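Following this message is one structure expressed as structure tokens.
Removed: one protein chain of the complex. Kept in place: all other protein chains.
The chains carry the letters A and B, assigned in the order they are written, with residues numbered from 1 in each.
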Amino acid sequence: MSGETEISVKNLNLWFGDFQALKNINIEIPKNAVTALIGPSGCGKSTFIKTLDRMNDLVDNVKFTGEVMYKGRNILASDTDVVELRKEIGMVFQKPNPFPKSIFDNVVYGPRIHGIRDKKTLHEIAERSLKGAAIWDEVKDRLNESALRLSGGQQQRLCIARLLAVEPDVLLMDEPASALDPIATSKIEDLLHELKKDYTIVIVTHNMQQAARVSSHTAFFWLGELVEYAETIDLFERPQNKRTEDYVTGKFG
Amino acid sequence: MAAKRREMVPMILLWGAGIATLAILVVILAYILFKGLPVVNWHFLTTNPGIRGQAGTGIYSTIVATVAVTGIALLVAGPLSVGGAIYLNEYTRENMPRKVIRQAAEVLAGIPSIIIGLFGFLFFVIYLLPYTGGWSVLSGGLTLAFMVLPISLRISEEALKAVPGELREGSFGLGATKWQSITTVVLPTALPGIITGLILGMGRALGETAAILLTVGGALGTIHSLRDPATPMTLYLYNILTEYNDTTTAYGTAAVLIIAILAITFITDWLMNNYTKKLKGL
Partner (left out) sequence: MARNRFIRKLNQLQHDVTDMGAITLQSVNDALFALETSNTALAERVIANDDKINSLDRQIESQCVKLLALEQPMAKDLRVIATSFKMITDLERIGDWTVDISEEVVTMGKPIHIPVSASKFNELVAEVKSMVADSIEAYAQGDVQQARSFEARDDRIDYLYKDIVNNMVNALAEGRCSTETVSDVTSLLYIIRYLERIADHAVNIGNRVCYMEEGERAFLK
């Protein structure tokens, strides 16, 4: 972990129609580390993470103010090329969503639509990405099979591989393991420990123990506010804010 | 014990309804095929009808006419309906214009075919005479397109709706533009449904008589261009029965029509099943 900031959020406010989902969020996301976002359902953590790659744009009636600085520019500016942005900041979703195509076609989907056609290059990208997602050995002999034949945990790792193929800098993960069994979950967590060496990772999780296991920094959201943000051990051992304390000790949740 | 018996009564009734439905279909098919197949032979399929529709002549030109008219209808209605469905489902939100367009398609689907035929007559045959050649396969095909369009549009829209939003999200998350997402993920996934919609539309076109009656002209010879008049099989069946009381040829024509429809339906079903299985990796 370098201690540098990858993404700097300043005074972020977001509304869905009249409902304010994010209230004055200020946070610095560190580079090459895992930052966890925790909080009860509906607290805004998913909305926040989707702001970072402008996926909220897909929802009706969304308005936002504030800045999200990434590589010297404000992602929220209206002239941002959102399509380009999503090549640098990519997302993995709660429910694995492989396309109904072959495993190979899934992994190289991103590079293909960005114009790479050369078969050899695509194969190299596929191998590199599948290895990066710790699933190469399991699928290398069946790249032409439909991705839908994989188990849930494998599908999720395939989705991660798909993302890695685009060579982003930042990986956003919205509860990536919540649909998986404990063994698959633990594989994903191991993967995160490896990936963080090269990528900045932000992960939303409702499982505090998972946040504790994988992240170096944790942010606690409640009712749209960022209540507390600290190094993970500090947030769980000695939270400064009473609401944080109540949440992590299970008084409500 | 009494409960089990009570369960059996509705079960028998429902089963009976199912059997009855199947039976009706089977009876119709069997009767037509039984009466019509003996008439169908190579000669029947490759000779043209005689001027007075005598028995012993064939239906070649009517087959050509049917293919032409249906083909035109699909060529026009296909892109329009699929394009329209894509526009409605992917580019508009659930708001007034979308609801209005959808409602309009529903109404169009319900208009009696004779009225659509009347419109086709006035618009294509009379008004656009220089372009369509008046009574012609072209006029007939274009009119049929109006009948195919609402069915195909509705079904294509449903097929697109059935594509889970997560797939679109997934492609956006990888940096795809909206159009790329549609062409590389949404359409391939919705394809079986869309094709089904087109086939259903085609079925309607194949079997249409009233709209054809008023637009296609009724000539018996093989067409040389799309602007020639002609007689598709359905119209021929009607004519041959009402004008000449030639039941034999009528049965023969009917048999050919039914076999064609059955064949198309089964083949398309089979193709789409295979495609779907491949998508799902089964």
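Note that contacts are C-beta pairs under 8 Å (C-beta built on N, C-alpha and C of every residue); 3 or more make two chains touch, one makes a residue touch a chain.
Here the structure is a predicted model, which means the values were calculated and not measured.
The shown chains contacted by the absent chain are A, with contact judged over the whole complex. Panel shows chain A; residues 208-209, 236-239, 244-245, 248-251 of it touch the chain omitted from the view.
Convention: only the chains that are shown with their structure count from here on.
Residues 93, 164, 166-167, 169-177, 180, 184-185, 188-189, 278-282 of chain B touch chain A in their complex.
Residues 53, 55, 58, 60, 83-84, 86-87, 90-93, 95, 97-101, 109-110, 112-114, 145-149, 159, 162-163, 166 of chain A are the ones touching chain B in the complex.
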